[in-house]
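Notes follow the structure.
Missing here: one protein chain of the complex. Every other protein chain is in place.
Naming follows writing order (A and B), and every chain is counted from residue 1.
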Amino acid sequence: MQPIKWLVDFIDVRLGIKEIYNKELRGYLLPRNVNVWYTLGAVLMALFTLQIITGILLLMFYVPESEKAFASVQHIVNNVPYGWLFRMLHAIGANVIVIALLLHMLSVLFMGSYKGRREFTWLTGFTILNLTLGLCLTGYLLPWSQLSFWATTVATDAAGAIPVVGNYLVEFLRGGPTVDNQTLGRFFALHVVGMPLVLLGLIGAHLFCVKRRGISSAPFGPEYKASEELPFFEHEVHPDGIPFFPNYFVKDAAVISFFIAFMLAIIFYAPGMFFPESAFQPADPFLTPPHIKPEWYFLWAYQTLKIFPSEIIGLGVQVAFMTFLALLPFIDRGPERRPAKRPFFVTCYVLGILLFVAISIWGHYS
Amino acid sequence: MSRAVIWSFLVVSLVLLSIPATSLADETVCLQCHAGLSGYLSAPVADWRTSVHAENGISCHDCHGGDPTDMAMAMSPDRGFIGAPEYEEVPDFCGRCHVGVAKEYKAGAHGKAIAEGGAQCVICHGNHAVKKASLDLINEEDCTRCHSYERAALIKLSLVETDTMIKEMEHDLDRLYRLGFAIDEMQGTLFNQRNIFHRTFHGVDVERVRKKTGEVQAELAKIKGQVTDIDKTLGQRKLWGSVVIGLFILAGVIFLLVRKAYEEEGG
Partner (left out) sequence: MTTNVSPPQRRKFLFTMLGGLGALIGAASAWPVFRFLSPIAAGGSGDKVVVARSDVALGKAHFFQYHGKPAVVLQPAPGEFVALSAVCTHLGCVVAWQEQAVEFQCPCHGGRFSPEGKVLGGPPPAPLETFVVELDGDQLKIG
């Protein structure tokens, strides 16, 4: 214990870390009725950190050139010790992040946490969701498999539905008329540096918004208070709350452990879950594999495009829906946060989830 | 775009898509003309459509020569038309593409007996309705048309064993492929051995077939060894993975217990 105490004192005298510790960790009080859904933020931060670490490791062997990319991934998976493990952690991790993001968003919607002057938190969060999907899309191309190549071709084609600038936009995204080496180059740069930097910035902004405004209490139980729209800034405090550290911190740690166990279970017991056969064939620009379809989190968009006879309408519907979600705090302005007292919202919420699941399943089988 | 146009477009596409690729070869004048004739002149058309050759885009002119685009010159020797082969010309006819098989066949008993009516390609495989070769082509009913079945039965026995091994191995390699393993080299060897195996039978020499299948099985055993090694590695990975999963679940549970302890203290 002595050397640690000595070290802490050494730093504290110079930087006052004990004061920060007492104020931000031990003194940071959370509402008593905080529930397990509140851990998802920490889970996501842990998962993103894992993505960065595994991503850096993969970067040491991956070659971002169309002639060599597939072989480099094969090299990692077959020859580099534990290469298979880091590749799987990265690929499965991406899918688990999307699952956790959707759960996080669903719980925020259900508890109306975007109300009470928390619009910026919602906006930064929604942008993070979209950026993550962009990271998934750009990352998908890098192994340069049949799946990579054709999923990217289909996804970038969608931009062609935009009138006037559509075709130019598709070429701009791809860096050329077709998906080729120049597409790989720009997707690689975006995936490895561009988007992660923006993501880190957004996460920082998101956390700042949460802490600055103060964490909201869950809208359940006798202590519920409707959110007020005060004409001045208010930092929400919970003087009789529980300390974040160590009391809620251990709950965060528990759920993070379970999520990692879940991820490892997929890797060791269902490794083929997110890898269809076309993921193992090197890209062939002249041969489209049958039944090519995007990853599960894009199936809704894919199927929506197919439902509507006109591509531009299909695209428009998706844009409209996403815009509606993004602006939700400005549309739903009621102070009521209890789900039991928001029947219209909860009905739309449940129907929305069912519709998302149904369209995704349809997209998978069509 | 109007609804009616969309729907009719969809229907037409569906119809077009349901036509098998082979009918794209309807372009050849051979099929156009012979399909309209009768009796033995038109029978080959329907037979060929069911064949493995048709599936792979091999059409009339690929075997018989001639010009598939010009009705007038379709059967002209100047355009390479060689007509239908006589009984004894069949092995060379098929052997223009199936070189290895023809070589084995001619060196074997059937090939040497061809002048006396020994079996040639068409007798077992048919001429136009050729299907992908299977062991069922060797059966008592067909082989006893000319001689007793014992030798054929022995050959089939040794072939069945190897055939099963090959199928199993193809299945194993496919499984490993789906897990991301680089199985190119093994698959190449397997492909090669399968071809050697299929060719050797045509010499219909029991001893030679036995010897060759022995060699093939030895090579297959090497591949099987590699597959077993990989499976062992996979088993080890799963074991360690399960241990680590257990550790994480345990950690989660302990964190929850700690949380409970804090709650009891009033935190």
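The rule is short, and it goes like this: a residue touches a chain if its C-beta (ideal position, glycine included) is under 8 Å from a C-beta of that chain, and two chains touch if they have at least 3 such contacts.
Keep in mind that this is a model prediction, so the values were computed, not measured.
The chain that is not displayed touches the following shown chains in the complete assembly: A, B. Among B:98, B:210, B:224 or B:238, only B:98 touches the chain left out of the display. In the complete complex, the hidden chain is touched by one of A:57, A:111, A:192 or A:315, namely A:57.
Think of the hidden chain as still there; on subunit A it touches residues 57, 60, 79-83, 85-86. In the full complex, subunit B touches the omitted chain through residues 95-101, 103, 184-185, 188, 191-192, 195, 199, 240, 243-244, 247-248, 250-251, 254-255, 257-258, 261-262, 264-265.
Note that in this section only the chains that are shown with their structure count from here on.
Computed from the mean C-alpha positions, the centre of subunit A lies at a distance of 45 Å from the centre of subunit B. On the side of subunit B, the complex with subunit A involves touching residues 1, 3, 6, 177-182, 237-238, 241-242, 244-245, 248-249, 251-253, 255-256, 258-259, 262-263, 267.
Interface residues of subunit A facing subunit B in the complex, by the touch rule stated above, are 74, 77-78, 84, 87, 242-243, 246-247, 250-251, 253-255, 257-258, 260-261, 264-265, 267-269, 271-272, 275, 277, 280, 309-310.
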